[in-house]
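One structure follows; several queries about it will come next.
Note that this complex is displayed minus one protein chain, with the remaining chains in position.
The block that comes next holds chain A.
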Amino acid sequence: MNLFDIIGPVMIGPSSSHTAGAARLGKLARNIFGEDFNKADITLYNSFAKTGQGHGTDKAIVAGILGMDPDDEDLRNAIDLSHESGIEVNLILEESKRELHPNTAKIILYGKDKTMSITGCSLGGGRVMIQDIDGFKTEFTGEFNTIISVQRDKPGIVAYVTSYLAQKNINIAQMKLSRRSKGDMALMIIETDETPPKSVKEDLEKHEGIYKIVISTI
């Protein structure tokens, strides 16, 4: 915690969890998707659904998927701006999903030839956590540079990726691995101190066991 966590962040009101956090979730989803998209289905759950309109949660999350930061004064116009940029946005409200965190959103983005579902929650103070990508359970905050690897669940892939990063002098702050079932697809989240160069994606995707690399930088 530094002094600017106390006097800060600079943000668009009214709520750090329901507005600033929502914008961050939207922006993280956009970064994770990593390509153009023409449609977004956004489901707001629980408190996000109940008090979302008064807090501008809907506008904030749309602003995020359009690439705005939580302190962008255009945030309040995000819905209109999404129409202008030709992105179809569907908002769905689900008020009582008790198994989910009180401030949860699911964002499905539709691109030219891919679709991705990203679920995350807003933890308070503008901090967020991505919990699920396309059915893979995960936990990362977007506060670090993040490398997401969709890969085969088999021996050697984790070692391959980490030794590659070691060669590039990229330090791993945290990492987490999850899989659907033994030998099936797996998802690896690596948070790094250094900003991974774009070549990381190309280089790692050369491995036959790695299907896709997504890089989200801070």
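A few notes on this one:
Heads up, the rule we're going with is that a residue touches a chain if its C-beta (ideal position, glycine included) is under 8 Å from a C-beta of that chain, and two chains touch if they have at least 3 such contacts; residues count from 1.
Please note the rule applied: contacts and distances are computed from a predicted model.
The protein name that UniProt records for the chain not on display, among "TlpA family protein disulfide reductase", "Permease", "Nucleoside ABC transporter membrane protein" or "L-serine dehydratase", is "L-serine dehydratase". Within the complete assembly, A:Gly126 is the residue of A:Gly64, A:Gly126 or A:Pro196 that touches the hidden chain.
Even with one chain removed from view, chain A keeps its contact list with that chain: residues 1-16, 19-20, 47, 50-56, 59, 71, 73, 75-76, 93, 124-126.
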